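Note that one protein chain is taken out, while the other chains of the complex remain in position.
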């Protein structure tokens, strides 16, 4: 299967290299980026990509290309999704589809009735650790889920310039964790109470955002999920969860570069968690594309469809309102405002 | 120092044996219990306690006894405290002082102006693990605290008959965790949002209580604490916490009976957490009495004073209201209703 | 049961306090020490011991005392054992019975035909961790044992003056590990190859001893055990083992003061192993006396009999010869020289 990649930034390159190296039965036929320059072109050639463009429309009009990976800036995801649907391409779209519910709805409407596959880039669902937790829950190893606790803390805050256009912590960072709650529980979020604070960097507060949060989510089943977020963790990228059920608990902990442990007069010291998200989730980036290619080939549903792109945005909007108004907010309240 | 123990139930006996075995410079001179019977009397004699009574007033009037441990049923704690204060005895009172704020206030008022020591039985502050976490936080090892997560799950629910008179999960079980938040953070709770569910046993719901809860606490410093509670944990008594700060994180995990780990075709299996609270916290029960005896001897403040008995009750009442009204509740709102 | 303790040094006091605090149905009636002084006498009185002597013979002639704990210096163990047997006392004797096989034989001969109980103080058999490993092996959880690896490293070397009279590392330190091999395997050692080095302190070498060793032991079953010893471990007292069998492996690791783990920019740091042997094995010291008292009361075999005192001495002598002559030495070769 020939793929086209729209966007040759960091994540576009990650996917290009993943496909080239690991994804059996798929190859990158073309890559496009409006800022395509000599350096990027050289990288693309070395990666063995035959067609290199500035204009992504050339990818959409290429009859040899069956599917596209949308890795452009977030504000273009939904518009390019619509064009790609019109062009009859299967789509893997980086998260989020959009911060604007209306735009996501348009993409969902455009998909309706087509046979096109659409997958959203919630890569963590394909991480070896979280997948093992999901499988344990699904297999009934912890019985009925009653509590789910997600720890998700970034090693360091992004620049304030980024924060300002990020959509806020809930749509930028926590959105992964909202998806994780849905993934692990196999359930839907009904109500959100979020508590936020500015404790890492006052400039983040001045930019109208928060940097530390605890979010409580009531699920349809009655189970309760809780997420703790922070934009800074001095010890690395902290990505863990614990799911509690009637028969037991499953927990996943961080990955490290090695299992080495040094015992000396200062204590017994293991390695810190992997620091960088690309390193932490590299195998997950490959696995999600394999899953997408597989869905296209076998004509099955993708593992993370457009509706999975919408749900965490609604939850994120509820969380943001919860912080603003300091009250629990039902997801249905947000959905109703969009006629959902 | 000669101590009198009021109440010869489970916890009274624990303290009696602790003092006898471990607490240097203290001995149990008398024990009283309205249900004193032959079996209990034999136990008390074997433990080397010279004076055995039905009526605790005999302890209060005994000039040889310098301090009393109030281990009777919760509804008698405050009244006996008042009598003991009147009798000029130093007091170690099992938690909670009372579920009724007015009654706690009366005890505090009675103590005011005396030189009597009063310690509340929040034993977990004296646990080796939690104490190590507190020391790490206090020593600045994690920098400024921003998030605190407490996991506190009982191995099995108590009988529904007990639940009915327990004061509800927040005053019965979470009260320890509210105290833990205050202990680890060295800070005060300003606002509470609690989410509760009945997922362990419908009879608990019929009794008007919940059995699963996630409670978010906003602290004065701006830091956020979160507690997850459940009345059942199939794998044992789950007592852990994680404190996150600007420089790092400190975590304490459960204690086990041994460090043995078996690797076989089924996996790599370590022991379960200790199951029973008396076993888990035995050393802490001794340490709290040592600390109390020390405070009396050296005429210093106790480590957990009457005010520390009041604060978690106010938080618990806020939590209960939060669940009932599904809104965040300020602790000051509760306090104001009691003129505090 | 009334016990007499012979020797009021460090270990004698440990046993006295253990019995007083924990051992149901037993009390310390008398203690004797040739160096009894005011300080020791005060300690003994505070511990509630009624009879305090310089001369241990007063204990042996006391008809009220049923059993003695021999906690005197090693060179007196066998002679006092013989006297105590003659006096009809049950005996708990600190390890080793003697470094001299002939003297141990005499004790065994004296015991033959009597109904007296004799237990050797191999306290580690009663440690919660090693006991859990033994139980796993005995219960068949690892199948047929094929390899056993014991790590036993002291936090710091004793003074060279002690080394000189210690009998050498194999009879002083490794003797515990030889016993551990017999305990865990339930098997007998047939042949020993020991490799030794002086790497901690050249003065230990000048004193004719070694401070670092790896000892390979062939067991009767064909299984192989290996012990690694060192007189110094900068991170604490390192006491672990791994037993490998046809169905799996069981491992025990060190105990720590708490489960606290700090994650920061330097790594993820847990506590060091407990440093001091008395702290590490305190519960084991109590458990071994409970077991001894129980054997006397119920008239059953002790868990560590006189023959268990002999076996590791023979192994230790074989190990010492192995280092001297740099060859594997059969335990039978040593035994034969003693007509065993």
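When the chains are written out, they are named A, B and C in that same order, and each has its own residue count from 1.
The rule is simple: a contact is a pair of C-beta atoms (placed from the backbone, for glycine too) under 8 Å apart; a residue touches a chain by one contact, two chains touch by 3 or more.
Not measured: the values here are computed from a predicted model.
Contact with the chain not shown here comes from a single listed residue; of C:85, C:133, C:207 or C:233, that residue is C:233.
Looking at A:80, A:250 or A:318, the residue that reaches the missing chain in the full complex is A:250. From the set A:128, A:220 or A:324, the residue in touch with the chain omitted from the display is A:128, counting the whole complex.
One of B:271, B:297 or B:333 touches the chain omitted from the figure, and that residue is B:271. In the full complex, chain C contacts the hidden chain through residues 143-144, 146-147, 149, 151, 153, 193, 195, 197-200, 212-214, 216, 218, 222-224, 226, 228, 230, 232-235, 238, 242, 244, 246-249, 326-328.
Residues of chain B that touch the chain left out of the display are 234-236, 263-273. The chain not displayed touches chain A at residues 20-22, 128-129, 131-133, 136, 141-142, 247-255, 257-265, 271.
We take it that only the chains that are shown with their structure count from here on.
Counting every residue number used by either copy at the chain B-chain C contact, over half are found in both chains.
Once the centre of each chain is set as its mean CA position, chain B and chain C turn out to be 40 Å apart. Across the assembly, chain C contributes 263-265, 271 as residues in contact with two or more other chains.
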